[in-house]
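Since the structure comes first, as structure tokens, the remarks are kept for the end.
Missing here is one protein chain; the remaining ones are kept as they sit in the complex.
Moving on to chain A:
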Amino acid sequence: MMKMRSLVFTGLSLVLSSVVVGNAYMQKKQFYPSVVYITKSNSSMAVLYLQAFVFVVLMGKLCRKIFFGQLRAAETEHLIERSWYAVTETCLAFTVFRDDFSPRFVALFTLLLFLKCFHWLAEDRVDYMERSPVISWLFHIRAISLITVLFMLDLLFINYAYYSTLLKGASVQLVFGFEYAILLTVVFMTLTKYLLHCIDIQSNNNWENKAVYLLYSELVTGFIKVLLYTAFMIIMIKVHTFPLFAIRPMYLAVRGFKKALHDVIMSRRAIYNMNQYYPDATEEDLQSTDRVCIICREDMIRDSKKLPCNHIFHTNCLRSWFQRQQTCPTCRMDILHVPRPQTAAQQPPQQVQHQQQQPPPIIQNMFPGFPGMQMWPPAPPVPPPMAQQGGTQPGIPVPDDTQGAAARTTAVTDTTSTSTTTAPMAGIAPPVGVPYLGPGVTIPPMPQMFMPTYPVNMMSGFPHPPTNMAGLSDDELREMEGIERQNVEARIQWLRDIQSLLDGAMLLISQYNTVAVNMSMDSIRTETLSTAERARTSTEVPVPLTSPPQGGAWSKGGARSKFSSPQDKNIRKAQSASSLISDRNESKTDLTELEGATGYTSPKEEMIPAWNDPKDEEHSDEMDEVRRRRLHHFSSSSSLSSFSKQDDETINTESGFQN
């Protein structure tokens, strides 16, 4: 019926055009006048246009016969569906370029439409390769020649559009250029698919990576298409108007690219999870099922994986499914959002353990490689000289600053609360010019200051080792070891820094000791007594730390220059240590990114006070006496008033903290 009608139509148009041409020739007798006659007459032109259209359709049919043979039903359906969109879009494009409207323009658009049809058909045909069991030689010859011809034509038209735009400026050729560029990407995609299918057919067993390659090639062509459309949009808006006709294909391209990107990312994650965390199905697992992979309906003899939901599939089947969906095919469990089997199994018991025996195990966990560091003796080397000093100066009057002493102790023990350590540092910085205060007040707290901050960071920084290593695979162990080794190295580095810091402190103290012994005690006593009294009377006014009396006293002694340099050095060290600690804090955040890696759990922050409290008490018990003496000694210095003021503040914060 349809064929009959088109045949009649073709015949009719042929007859009509021959009548028109014959009539013109009969009237004018000569070639040139008859051509002029025909072009002058609108009706004869209409007939000739119709004839041209019929010829184009016939040409198309001929090409189709050559390259495709008989079209399959699905292909025809596809073609008609797409052609309609293409035709409407072409009509929209006409409205933009109505000024250049000419037969040549229409002819070019028709040609474009035809070439588009052939690109789609080529795509469909190559897709069909996947389904048909037998591929003849004819198919290969046709496919290859078609792809080559399309490629050449696309290149030709792009070239033509490019040069015409260069010579004559922006015109409708811009549209053609972009259209053919996009068709060229289609050709590349088709070629890639064709090659992949060919390789697939050649290899006897299933080629598993084919889907991956397809996915990536789609991603790449999608990206190129998006780029092309964006460029086209921008240029068109600049040169002509908003290209309405390109909206739909552009939207499709963007959507396609987004989907491809999403697929690639998600499937990579899912497949990584599968390879990394899900165990291979054991013989027992297989025996408990019917051994049939539900995806391909074949027996599971090859390697197969067991998902966390205990469903078993072929590894390859799962891989290809994860490229579409990241769920279990049977129960639809989202495999990207489930706890991994290993951590899931070991997490709960470990946490319970922590809660049962609170502080000690945590400390052990914190310093697994350094048993000696566990308790971190709270600066034992520092107090003795101080105590000695206190002993050598029994006559020093003790100011009524029990409050100050308490403040001192709490301030010393409670540097824990300042995990950033910047506040204590600020407190240390001023005495640079007052070496007399330096060793006594600033140096001793330092070890203690670091001692608590370490655990704070350690706590959050280090994963607790799993209780049972037997359940971990080799890869996981290696991974864990990799992290652990870095951690241990970093820890050793820090410990070295701290040791040098302590050495510096010790050096300073011993120097200070010798100086103090050599000094005449009487001069100190009178000096300090007078300054202490002055300080007591003016507690409201903060006394500057570099107050003249001490400066004078020490410049008199000539020891100032001697002392300032180690002190500076020491402070620099302290600062570097603090920066180390802040580094440490950063590395902690880095480590939190490792969350989800094997066996890693983000430590519970609530544990910190629980750990600190007993320790603090312990400290204050042990150290109270020493500190009190020390403080009594130093309270005789004038600047203590400002310090005790600071300490009052710390007391307040401290009491708030402890409550």
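Simple rule for what comes next: a residue touches a chain if its C-beta (ideal position, glycine included) is under 8 Å from a C-beta of that chain, and two chains touch if they have at least 3 such contacts; residues count from 1.
We take it that contacts and distances are computed from a predicted model.
Q: The complex has one chain missing from view, so what does its UniProt entry call it, picking from "Ubiquitin-conjugating enzyme E2 G2", "Gaa1-like protein", "Exosome complex component RRP4" or "Trafficking protein particle complex subunit"?
A: In UniProt, the chain that is not shown appears as "Ubiquitin-conjugating enzyme E2 G2".
Q: Give the residue, chosen from A:330, A:500 or A:513, that touches the chain omitted from the document.
A: Of all options in A:330, A:500 or A:513, contact with the hidden chain holds for A:330.
Q: Among A:221, A:320 or A:487, which one is in touch with the chain left out?
A: The single option touching the absent chain is A:320.
Q: Touching the left-out chain: which of A:127, A:285, A:484 or A:497?
A: Spelled out, the listed residue whose C-beta touches the missing chain is A:127.
Q: Among A:211, A:226 or A:506, which one touches the chain that has been omitted from the display?
A: Here the residue in touch with the unshown chain is A:211.
Q: For a quick check of understanding: of A:7, A:36, A:58 or A:74, which residue touches the chain that isn't displayed?
A: A:74
Q: To test your reading of the contact rule: which positions on chain A touch the chain that is missing from view?
A: So the residues of chain A touching the unseen chain are 74, 127, 129-134, 197, 200-201, 206, 210-211, 294-298, 317, 320-321, 323-325, 327, 329-330, 332.
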